[in-house]
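Yeah, one chain of the complex is gone here, protein chain that is, but the others are all in their spots.
And then chain A:
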Amino acid sequence: MAENNRAVVKLKEKFASSIVEVVEFRGEVTVTIKKEDLLAVLAFLKQALQFNLLTDVTAIDYLGKREERFMMVYLLYSIPNKDRLRIKAAVSEAECHIESATQVWAAANWLEREVYDLFGITFDNHPDLRRILMTPDWEGYPLRKDYPLQGPDREPYKGRLS
């Protein structure tokens, strides 16, 4: 059960007011927190609970499905404890920025650049926030749900004509 998870217990003790939701699905625990407390929670997880490896950083676009459009996702792993944890924080379209996790793990550098490049979420205090996969002059953010699959200014694919 998620309530018995070691990290969840500790987080509830220390950051009770920051936790929005705790979910367990297929044995995986996800903790959603308020975005303003993100850095403090991540630093605590690394230093106090030995989540020393930032496996991945990504985002989800819930366009039209949720009030706050984006959800930042941080996948953490503890090499000493062989334990995984997923931290999420909602980011609204109006205030499309969040604190950079590079202040906790160097690994976040390129991962956050990719999220910036493809979702348009900016990271405060990131040391080198530039596009990484698309060209610097690219317009739009390809992984947003309202970005067309075929790319901008192109007719939707209608299948092979032959």
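Operating definition for what follows: a contact is a pair of C-beta atoms (placed from the backbone, for glycine too) under 8 Å apart; a residue touches a chain by one contact, two chains touch by 3 or more; residues count from 1.
Basically, contacts and distances are computed from a predicted model.
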{"item": "Omitted chain (choose from \"Acyl-CoA dehydrogenase family protein\", \"NADH-quinone oxidoreductase subunit D\", \"Iron ABC transporter permease\" or \"CoA-transferase\") - UniProt protein name", "value": "\"NADH-quinone oxidoreductase subunit D\""}
{"item": "Selected residue (touches chain absent from view) among A:Val41, A:Leu54 or A:Val91", "value": "A:Leu54"}
{"item": "Given A:Ile19, A:Leu39, A:Cys96 or A:Met134, the one touching the chain that is not displayed", "value": "A:Met134"}
{"item": "Residue of A:Ala7, A:Val31, A:Leu75 or A:Ile98 touching the missing chain in the full complex", "value": "A:Leu75"}
{"item": "Sites on chain A contacted by the missing partner chain, in the whole complex", "value": "25-26, 28, 30, 52-56, 58, 60-61, 73, 75, 79, 82, 84, 86, 105-107, 109-111, 114, 118, 131-135, 142-143, 147, 149"}
